[in-house]
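Just one protein chain is left out here, and the rest sit where they should.
The block that comes next holds chain A.
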Amino acid sequence: MASTSGTESTETPISSLSSKEAEKPQIEPLRLPTIEEIRGQDIWNNCAVRSVVSGVLGGGLGFFMGLFFGALDNPLTNPLVQEEMTAKQQFIYTAKQMGKRSISSAKTFALMGLIFSAAECVVEKARAKHDMTNTVVAGCATGGSLSAKGGPKAACVGCAGFATFSVLIEKFLDRHN
């Protein structure tokens, strides 16, 4: 490095840096992403992939939530049922109830995750901005479509409610800034 004897003031920092590197934390050199890394990250830019993965995750979450809550408040206080069945039959009955509830809950949550993720992805790609507005629109779409069976009023209430819930969750997840 210090081959020429000319400018010593520019050569000494380099030699002193190599001795100081042992003390300071190693600073890694700048590494631009390779084309494989870019392609790997590009999968997450696809709206279909994102919404399907969200749907699957929502389904898993809903399944476990359904199991948990089904086990908690399963009404075994039905007197007719308790008289006729033995312990083993009661257990099988409870397990079936839990299974049905958890599957229906899994379906609801999977649909919720799918619609929310798809709506947010489409809106964000169209607007080309990363904002809270995307979350509001996606929440409204999800809440509205899930409650659409109850009529337009229920759809509006569902839209507003789920949008508020989504914004709160998003703000909670961003609280470290």
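One rule holds for everything that comes next: a contact is a pair of C-beta atoms (placed from the backbone, for glycine too) under 8 Å apart; a residue touches a chain by one contact, two chains touch by 3 or more; residues count from 1.
Following the convention adopted for this analysis, contacts and distances are computed from a predicted model.
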- Note on the structure: From "Large ribosomal subunit protein bL19m", "Mitochondrial import inner membrane translocase subunit", "DNA replication complex GINS protein SLD5" or "Eukaryotic translation initiation factor 3 subunit B", the UniProt protein name for the chain not displayed is "Mitochondrial import inner membrane translocase subunit"
- Message: Among A:R39, A:K100, A:R127 or A:K171, exactly one should touch the missing chain; which is it?
- Response: A:R127
- Query: Touching the missing chain, which residues of chain A?
  - Reply: 41, 45, 121, 124-125, 127-131, 134, 174, 177
